[in-house]
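Mind looking over this structure? Questions follow.
With one protein chain withheld, the remaining protein chains of the complex are depicted in position.
And then subunit A:
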Amino acid sequence: MVVVDSETATVLRVKGLLEFRCQLDSTDEQLVRNVISRTFETLRSQVKSESCVLAVSDSPVIIWPNKDAYATPEEITPSTLCEDMHQWIQADEQESSGKKSSKKKSKKSSVASVINLRLMTEVTKPGPLSAPILTKTVLKSHFVSVTLPLDCVVCTGRSDTIKDACEQLIEALTHQLCEMEKVTLQNMKGMTLLVPEPVHFLLPEPKGLVTVVYPVGVPDSQLVAQRKELHQQFELPDDRPYFRRANAYHFPNEPYKDGYLRNPHLALTHPTLDNGKVYLVQGIYSYHHYMQDRVDDNGWGCAYRSLQTICSWFQQQGYVELPVPTHKEIQQALVDVGDKQASFVGSRQWIGSIEVQAVLSHLLGLTSKILFVSQGAELASKGRELANHFLTEGTPVMIGGGVLAHTILGVAWSETTGQIRYLILDPHYTGAEDLQVITDKGWCGWKGPDFWDQTAYYNLCLPQRPKVI
């Protein structure tokens, strides 16, 4: 969910493709740059013209932002409030032609909702007309043809009208085209051009959603200078990433293509302890558990799955580009560091926290701290350490002991009473990615100190964040 700031009621996101085409008569650099700039200027005028149209997705609403926010159907006027647009949007696939019959009042929350719009062009116009002209140039030259992916986000307040929103949207689109022009010209080498692409990032309050234009195909490692500038511009700490591609904000209505659940713990109500606070994992992780990816690891793969959850965290925060490793890849890594024999690969042998630490180091280049408790009963006394871990590092913790492995996503701990609860993500779940089942049945849930085997010893692997941007 977007928690942009308490003032935002609705986030408007407009996406669209614009064709960028021009002919380059000469290869002289300055002339080429002029042509490119001029073509961008043409696109900017197109966006500011009367033929620019915004169509609200999943609804019959169409707005002409440059015609004083004229809209169809006629019930929508320039002074309609943006948040009233939700009544016209149908969540299901059917074509809607009118308002939703049940006007359920959505509860006022600090969570803003997203309205998606498509950028379109009206090709019809009132006559009289002149017949079309076909023009032909014969000249050995170069032709530039790119489809620019525009993607702008505008935050509107409770009292903002469609007219206000249109002004902001057009300004955002024009501004993005300017940014694209800058990035295109910056990254031009001779006769090669990179496609500029907008990426959205959700920065900590009060900055909110920010859009950056990056050149497609250039890896994060080559964009360090740009990120440094951005960190300075937005006054962000320079030891953790905010602007890597993996940090891109994921809009709530977009499903994840890989099918894994993200952050199931957000669906839970957190416990309240006397003088207690809740310390949670920061950022986004995917829930990995038994039987996923067509691997039947029921009974032996729990630590592997916990490790996968941790890897998914580092990938989605932008620290690593490596995709989440498979069981075999994990096993191979352990063979490669000399921890296991070659026959280990393909086996169903368990691994523990030490192995998890070794794999995180070898495959992902990460360091982890190991915490040891000789008896499960001692874990209750580790409240401060775990709280500190989630405050500073905020990474998921793998815990192994007895015959089981789990992932700890947070603690609720009272400094005064010593009461403690653990937020556990259980890799032993064998069912489908059903958030309801997973939270109802406690596969992701808050557990008390008696969850642990009181006499067994436990090892915890606490992965550390690298200090990079």
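Just so we're on the same page, a contact is a pair of C-beta atoms (placed from the backbone, for glycine too) under 8 Å apart; a residue touches a chain by one contact, two chains touch by 3 or more; residues count from 1.
Note that contacts and distances are computed from a predicted model.
Peer 1: Considering only the chain that is not displayed, what protein name does its UniProt record carry among "PRELI/MSF1 domain-containing protein", "DNA-directed RNA polymerase subunit", "Protein odr-4 homolog" or "Trafficking protein particle complex subunit 6B-like"?
Peer 2: "Protein odr-4 homolog"
Peer 1: So one chain is hidden, and I want to know which residue out of A:Val146, A:Ala358, A:Leu371 or A:Leu460 touches that hidden chain in the complete assembly.
Peer 2: Hidden-chain contact among the options goes to A:Val146.
Peer 1: Out of A:Val11, A:Val47 or A:Leu119, point to the residue that touches the absent chain in the complete complex.
Peer 2: Reading the full complex, the residue touching the unseen chain is A:Leu119.
Peer 1: Since one chain isn't shown, list which residues of subunit A touch it in the complete complex.
Peer 2: Those residues of subunit A that touch the unshown chain are 16-19, 21-26, 31, 34-35, 38, 51, 53, 55, 60, 62, 72-73, 95, 97, 118-147, 191-195, 216-217.
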